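Every protein chain but one is kept in place in this view of the complex.
Labels for the chains are A, B, C and D, by order of writing; each one numbers its residues from 1.
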Amino acid sequence: MGARIITKPVNAVRRFLPSSVLGRNLLAVLVALIAVVLVLELTTPFRNAQLATMSYYAIAAVGLTVLTGLNGQISLGHGALMAVGAYTTALLLGEDAVPFPVAMLAAALVTALAGVLVGAAASRLHGPYLAGATLALAVGVPGLAIYFDGLLGGEQGLPVSSPRAPDWFADALYFLSANDMSSAKYLAYLGWATLLLVMLLLANLMASRFGRVWRAVRDDEVAAELAGLRLGRLRVLAFVVSAACAGLAGSVLAMVVRLAAPSGFTIVLSLSLLTAVVVGGLGSLGGALLGSALLVFLPPAVTNLGTSAGLTGVQAAQLAPFVYGVVLIVVILVAPGGVMGLLRRLWRAGTTTSSDQGGTR
Amino acid sequence: GGRPGEGDGEGGGASDVGVTADTIKIGAHFPLTGVAAPGYSEIPTGTKAYFDYVNANGGVHGRKIEYVYKDDAYNPTNTSQVVNELVLQEEIFAMVGGLGTPTHSAVLDFLNSSGVPDLFVSSGSLLWNQPEKNPQTFGWQPDYEVEGKIIGQYLRDHLSEAKIGLFLQDDDFGDDGEKGVRAFVGDRIVAAERYAPGNTDVGPQIAALQASGADVVVGFNVPSYTALSQLTSMRLNYGPQWIYSNVGSDPALVGSLLNRFSEGKVTDASVLDGVITTEYLPGVEEKDNPWTRLWQRVWDEHGGQGELTNYRIYGMSEAYTFVQALQAAGPEPTRAGLVEALEKIGPELTGPALVPYRYSADSHAGLSGVKVVRIKGAGTEDLSPVLVTGNGDTEITEHTAEHAPPPPNGIPDMKPVG
Amino acid sequence: MTLPDTSETRFADAGSAPPPLFTATGVTVRFGGLTALDTVSLAARPHEVHGVIGPNGAGKTTLFNVCCGFVEPDEGVLRWRGDPVGGLRPHQLAGMGIARTLQGLGLFAGLTVLENVMVGADRFRRTGFGSALLALPRSAGDERRLRERAMAAMAELGLADAASAMPASLPYPVRKRVAFARALAADPELLLLDEPASGLGAADIAELGELVRGLASRMSVVLVDHHMDLVMAVCDHITVLDFGRIVARGTPAEVKDDPAVIDAYLGEEADRSGDHG
Amino acid sequence: MADGGRDRELDIRGLTTRYGPVTALDGVSVLARPGEVTAVLGANGAGKTTLLRTVSGLVKGSDGAVLLGGRDLAGAPAETIARAGVAHVPEGRGVITELTVEENLRLGELLGSARRGKADKNERLASVYGMFPPLAQRRRQVANSLSGGERQMLVIGRALLSEPEVLLLDEPSLGLAPRVVAQIFGLIRDLVDRERITVLLVEQNARSALSIADTGFVLNLGRVVASDDAEALAADAELRHAYLGF
Partner (left out) sequence: MQQFLNITLGGLSQGAIYAAFALALVLIWRATRIINFAQGAMAMFTTYLALAVIESGQSYWVGFAVALAGGLVLGAIVERVIMRRVEGGPELNAVIVTLGLFIGLQALAAIIFGATFQSFPAPFGLRGFTFGELTVAFTPFSVFIIGSVLVVMLALVALFRFTDLGLRMRASAFSQEVSRLLGVRVGRMLTIGWAFAAVVGSLAGLLIAGGNLVHPAYMDAIIVYGFVAAVLGGLDSPAGAVAGGLIIGLALSYVSGYLGSELVTLAALAILVAVLLIRPKGLFSKIAERRV
């Protein structure tokens, strides 16, 4: 088998990797960062803009995959948490603007706080009851913006003045690639830097005790409780972590879209996040990334196909959701573990022969 | 490290993005899917039909107009994405007719900072008229305040005893309209009920209007809510004089929606009979109007499936205005030139609309007025002359100029300016 | 109501044993109309294996559940080292030094064997959320310590090779030992075992018996099981429940011949199977 | 599905079952005769449960035949096999915990009356309640509230209600008090003698299983390593030592 041959070099490479969690994760982030710079510098401004969009979906999705994949709590309401982050950002980047990193931090904090509330309620609920409550959250929270239209701008929302690239940054990249810094590209850098930071922190958590006990709580509540784990607290903590990510995602969204408006946080957004996470492969950061890419790149690709196949604009537009729906179904039917599950299965099919899984008797 | 100055010459000659020797590409965003799609998704089909018609007749300055419209599902997040796509990937020359207040707000900054002309937003919000801040953006339809004012004056002069109720969409649309109405009859408003778009149960709102004793209800709402409010008041046997803003009253659409409830005892087509509304474009029902005849011809030749509707006429009318602007921009159009030309020709611009445009160097507001009409059978009868006004305290005046018919070939003939 | 303390004192005086580590006194539990436990008392002494037996539905698991805080007794007091513990919650047990295995397996299916056992050792963690988030060296040190504890517990049960296996891939007796190791990793002073022998073959049961006897030198054990060979072989004291009441207590030998026990629980052939071992 | 009377033998021939790369059964042949209890013994992981699951159709064997009165059931869906009269008391979790005790029993009874025509269902329910008094008191309770042993009683009672021709018992003594084990074994023996049904009994506790069995098969690593009269097996010290642990 082909994969068997490559395990040796892989093992050899593994030996050179740093042994500490932090070291390994940092190295991965560094590699990813280089990839991001390369991709952003080599692609068109339009792709940059799409990548910026993907970054906020992905930030929310990695947070959600921790909540749902690791801790087993389903949330159909992450869009609402993104709204909290987006509005916080919009308010802070309004009239007397604070520096945007401060706004982002504040967005994460405020949303985390909201996450404490939601998480505390959610920690008592299970399965469809949790789904129902979070679904209501998704449709309910945007209503707040309409009710407090004086502060939050009602249906129209709040405009956001997105940050411009500081000169040193633009210069540095020009020096590297001789490309100009468009605003789309800068926002993409911002989004991806945030995403990588979030992924670093989440990867740290997943490799730590928290990753383990969250999964334990997911798998068997009773046994977890007997081992001294406080179910409620751990659930709330998972919710808070995931909410903070959603808040950051909302913040990036607000800056990329330049607007925080209720119709940007419909139930469709919440459901899309969940589908992204599951299609990519529940519980895996890479899977969340893949799922977000699908969310951003699939619909326009399909619409374009439709248009070039001679469909009218309206039909082509409907084709995208149609294909998206079909893809969702097919992925789950064909690869119930999502794309990551599929990859892992392929990988394992190649490697098990070489490792000694003889069983212990 | 030293590098060439940024900003690709916004005023310079480099801005003929999207223009080739024989084509010019423009774009728009519309809700083609989702809750807002019904009705509004027809607008770009009208626009496209008219552009095809123009193209078939030689285009503008020899260039064919390529019109790309994309779906945003009425979600501002998507709008920002598809507009990115239009501007950065499709490299459109200008945005024409992008629809919706919250949606278009999301791309206002982007379009303006990228120097993309943003013409004729399909919405009557006041936001599009900020030439200082958003020099590229122009409104098109009469804004809701102007319409509200004219309705308010009508109420003051002709229904002077009535207690007035308002039925408002809970956003700028309702707010701007309310502002206009209140300016004239604020003291007689006994109830202002708002509905949240998406919540189709308007029973409580109508019940409250009924309880307030309003004998006239002014609705600033979209067409589906006109139908819903009519159905609900029928249920309650509540029969005030209804006045709907132009956006919500499309008699053809609403009438066809309502008259199908045959077994629901709404048999005759006259459900909307007697309802008051406003007009600024000749509609499908005015079969003899030369403009309508033109639109019918265009639709028959270049339309896709379906009938000509008022939404399609709306789209064609915007397209017509755009052709005028493009002609005025001259044989070598630039983005800056287009904006400049529109500002210049604004005052003398005529077309399918009954009223003049307000475009100038310091106004990007669209049409300046409406006439008040009563729906009668399939058509309408005028209740007021064509009235024009502006925002704020501007007087309402009569617009007496004759509405010119379209040119025989159906294509405007604006002379290049400057 | 009978005086709950009488039976307790009788047993407290019975030997010159050290004071009990954990006592449940006068515990009554009702589920609707059903009285699952009726003024039951139990004392767990250091270095002693205490057996609880009785017919199905007698209330054994319920008694464990009371001791663990899963069921709140309608009446009765729990004491840990003599101090009353009111409103006990299950997650407090580990911190107090009490561990329990479940009647089923209760393994975390998505965790490797090592991780399963590390969860058991979780009470020895020292660092918090912040250091985990930033993957500070402190957090890594913490992990190392937990891993060492877990490995020690696994080594004791012969599970060292299975560290990276998923529980589902293991034979049943091995899985049973994983659950055991997880309980031991908490380094408990009191170990509650609910049917540890169920589903095991004779050889495994014998091995289990030795293990439990060995543990008694370190901790106090309370054991519920229906395998009389095991119970009779490892217990110092036995409490017999029937219909939620205590019908007999004493040493294995005393209990085995108690007619009430034979009648309610062991049945006719009881002594024959008890002899073997 | 009127399958004629009872009194049919279960003839398992060369059954092979794989879980991915693991071969759990490797050409196992077992003959279980009506009116007899046939014990299947072996250490943990020998393949006993797999044998029963393959016979009842819960897992698909890759090879071999399962003949019930001459009809090959191998590969048929589990519900068809159940309707043909094979009742499987699974290892551990066999109750539907969300249903009440009585609903669980009614499911067995439904199968029984489908197979045997309408008998008096209340009477038959009552007979099970008579066998297991704890169930009678809890008939309206959700099975989730039952103790481990009570659940086991429920599953066995339910299987009996389905009027089986072949009864597959996977460790029926699991979690039961010694007295109840004796009672159940007695009951099975009675049933076999009276109704001449065919019983395949899987047990860890080889000694007590052999005490009621007529014949026995010993499995090891998915193969039959010995088969004989129950008494002969129990007397074979070497075998006992190597595979049966007593």
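What we mean here is this: a contact is a pair of C-beta atoms (placed from the backbone, for glycine too) under 8 Å apart; a residue touches a chain by one contact, two chains touch by 3 or more.
Model, not experiment: these values are computed from the prediction.
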*Tell me the shown chains the invisible chain touches, ordered by label.*
A, B, C, D
*Just one of A:36, A:54, A:107 or A:146 touches the chain that is missing; which is it?*
A:146
_In the whole complex, not just what's shown, which of B:17, B:183, B:207 or B:417 touches the removed chain?_
B:207
*Quickly run down the residues of subunit C that touch the omitted chain.*
31-32, 61, 64-65, 68, 70, 102-103
_For subunit D, which positions touch the chain that isn't shown here?_
56-58, 77-79, 82-83, 87-88, 90, 94-99, 103, 106-108, 110-111, 114-115, 142, 144-145, 158, 162
*Contact footprint on subunit B, counting only the chain that is left out*: 32-35, 37-39, 41-42, 170, 194-196, 198-205, 207-208, 210-211, 223-224, 227-228, 231-232, 234-238, 253, 256-266, 306
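Keep in mind that, in the parts below, only the chains that are shown with their structure count from here on.
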*If you tally the C-beta contacts, which comes out ahead, C-D or A-C?*
A-C
*asked:* Counting only Cα atoms for the centres, state how far subunit C is from subunit D in Å.
replied: 31
_Quick check: how many Å separate the C-alpha centres of subunit A and subunit C?_
43
*Roughly how far is subunit B from subunit C, going centre to centre by Cα mean, in whole Å?*
76
*Give the residues of subunit C that touch two or more other chains, as numbers and ranges in rising order.*
171
*Send over the residues of subunit B in touch with two or more other chains.*
none
*subunit B - residues contacting subunit A, complex*: 1, 3, 6, 32-33, 37, 41, 44-45, 48, 69-71, 73-77, 80-82, 84-85, 88-89, 101-103, 105-110, 113, 125, 127, 170-172, 175, 196-197, 304
_Complex contacts: residues of subunit C adjacent to subunit A_ = 68, 70, 90-95, 99-100, 102, 106-111, 115-116, 118-120, 122-123, 125, 129, 132-137, 139-140, 142-143, 146, 159, 161-162, 165, 169-171, 174, 182, 186
*What residues of subunit A sit close enough to touch subunit C in their complex?*
20-22, 25, 201, 204-205, 207-210, 212-213, 215-216, 218-220, 222-231, 237, 357, 359-361
